[in-house]
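Note that one protein chain of the assembly has been removed; the remaining protein chains are unaltered in position.
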Amino acid sequence: MIFTAWAMLAVLGVYFWTGVMAGYARVKYGVPAPSMEGPAAFHSAQRVQANTLEQLPIVIVPLWLCATYLGDAWAAAGGLLWCVGRIAYALGYYRDPARREIGFVLGMVASALLIGGTVVGLLMH
Amino acid sequence: MIFTAWAMLAVLGVYFWTGVMAGYARVKYGVPAPSMEGPAAFHSAQRVQANTLEQLPIVIVPLWLCATYLGDAWAAAGGLLWCVGRIAYALGYYRDPARREIGFVLGMVASALLIGGTVVGLLMH
Partner (left out) sequence: MIFTAWAMLAVLGVYFWTGVMAGYARVKYGVPAPSMEGPAAFHSAQRVQANTLEQLPIVIVPLWLCATYLGDAWAAAGGLLWCVGRIAYALGYYRDPARREIGFVLGMVASALLIGGTVVGLLMH
């Protein structure tokens, strides 16, 4: 499952980038740990990381299940679609929280496709 | 590991439901992103999702390990017990935060059984 393994690393890369941005916001806006209070842009950076973390379980597990029960290339394609959606989500949110929605929906569609692919693969067994 | 794969999807389904409830609370109580401030019921909905996310690593990984080293059906049964516990946790918490404890303990017992099953399976190898 080579393609899926690379897609998994891409998913982790997108998530890692949101973590770096959240850590950078802590420095930029002078919010010392453990405080979580700061300006709106600080909260946005934290929320992007937190929401991406919240989405990880419903992409990583279905990615692996879909690769196992349906096929490597299908799963990897779903993983890459998720990456595109979550990059759009993050860039939109950083500019304006209201602009997070298209990327959010795209990420959800990718998760739904991976779960649907898993169910199809399981039913074919 | 077909049973475990279905149980994994059930675990993700319970988690997804807590996320939908947290998103719905944001709309219902008029809390615009990225704010995390709102009435107690808003905080409860957020905490249910956050706590369920916090529990996911100690069910998903043991579920997979237990299926690999002990057996598919045992692992799947542990995963379903976790789902029952976490649904009870969430419904209890939404009504009154003090009512979250039975479901919390049940989820923990399920995780402990899956980890115990993994250890038994590993020692038998």
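When the chains are written out, they are named A and B in that same order, and each has its own residue count from 1.
Everything that follows uses one rule, which is that a contact is a pair of C-beta atoms (placed from the backbone, for glycine too) under 8 Å apart; a residue touches a chain by one contact, two chains touch by 3 or more.
In this text, all values refer to a predicted model and were calculated from it rather than measured experimentally.
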| item | value |
| --- | --- |
| Residue of B:P34, B:P62, B:G85 or B:G107 touching the missing chain in the full complex | B:P62 |
| Where the unshown chain meets subunit A, residue by residue | 2, 5-6, 8-9, 12, 15-16, 19, 32-36, 49, 53, 56, 60 |
| Interface residues of subunit B (partner: the chain not displayed) | 40, 43-44, 46-47, 53-54, 57-58, 61-62, 65, 68-69, 93, 97, 100, 115, 118-119, 122, 125 |
